[in-house]
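Left out: one protein chain. Kept in place: all the others.
Up next is subunit A:
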Amino acid sequence: MHRMKRRGDRAVEELNKAVEVEKEGLRRRQRNNRIKQVLTISSPIFMLLIWEVLSQTAIIDPRFFPPPTKIIETLVGMGTSGELFEHVQVSLIRILAGFLLGVIPAITLGLLMGMYSAIRHFFSPLIMALMPIPTLALLPLILIIFGIGEFSKIVTIAASVFFPVVINTAAGVTNIDKIYADVAKNYGANPTDFFLKIALPGAMPVMMEGIQMGQAIALLTIVAAEMIGANSGIGYVIWMNYKAFLIPEMFVGLILISFFGYLFSLLLRGLQSKLIPWK
C-alpha cells in the first residue's frame, strides 16, 4: 500500500516535470514571436535613423536627401497651411471613383465570363489584346476623348484597375471545383441561387487577389497621371516641387503615397477576412 502510494507520487512528479518542459517550450516560442515583432517594427526606424545621421553629417548630400526630421517639419508646415490637405483630397477622390468605376464592371463581366463559356470565348481575346497596353500610354487618347477635366483621370484609373480584376474574377469562377456545381444542381439551385450562393462566394478569394492588385496599380497610375496632366493631387505635388527644386516638399509627397498604399492594403485585407471567413 505504502509502496503503491510512493509510486503514485513519482508518477505525479514525472507528469509535473513533463508539463514544466512543455511550458518552457511555450514560453520560448512566445519570446521568439516577440523578437520577430520587435524586428518588424524596428527596421523602418533603424533605416530612418541611419538616413538622419548620414544626412546630418553630410555623408550623403542633404540637398537631395534631406534628413527625415526636416521632411517631417515640412510635412507639418504644409499640413497646417491647408494646401496639402486639398491635394490629398483630390487624389483620394480620383482613386476611389476610378477604382469603383473599374472594379464594378470588371466583377460583373468577370463573373459572366466565368459562368458562360460563350461570353468567355468572345471577350477573352479582346482582354488579352488590350491588357498589355499600359494605361499611361493611353493617356493622350483618354485626354482627347474625355478632355483634361477630372473625368479623364478617373477613367485612366478605372482602365488600369479593370484588367487584373476581370481576369482574376473569371479565373476565380472557372476554378471553382466542379463538384460544387454538381451539388448545387443536384439540390435544385436555380440560376440566381447558383450565381449568389456558388459562383460569387466561390470566386471571392481569387477575385480579392485581383482587387488587391488593382489597388496597387491604381495608386501607381494616379501618381503618374497627375505628374503628366494635372494641376492638383499628390503626383502633382511631387512633380512641381521637384521642378522647383523643393526637395523636402517632394519627399512629403513620396511619404504620403507610401502611407496611403499601406493604408489601402490594410483596409482591403480587413475586407478580405470579412468577405472570406471560410478560408
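Just so it is clear, a residue touches a chain if its C-beta (ideal position, glycine included) is under 8 Å from a C-beta of that chain, and two chains touch if they have at least 3 such contacts; residues count from 1.
By our rule, contacts and distances are computed from a predicted model.
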{"item": "Protein name as given in UniProt for the chain not displayed, \"NitT/TauT family transport system ATP-binding protein\", \"Corrinoid/iron-sulfur protein large subunit\", \"Cytochrome d ubiquinol oxidase subunit II\" or \"NADH-quinone oxidoreductase subunit M\"", "value": "\"NitT/TauT family transport system ATP-binding protein\""}
{"item": "Selected residue (touches chain absent from view) among A:I35, A:I104, A:V183 or A:A244", "value": "A:V183"}
{"item": "Option touching the unshown chain, where A:G202, A:G233 or A:G253 are the choices", "value": "A:G202"}
{"item": "Sole contact to the chain not displayed, among A:D9, A:E24, A:D61 or A:D193", "value": "A:D193"}
{"item": "Residues of subunit A (touch criterion as defined above) contacting the omitted chain", "value": "177, 179-180, 182-190, 193, 197-198, 201-202, 204, 276-279"}
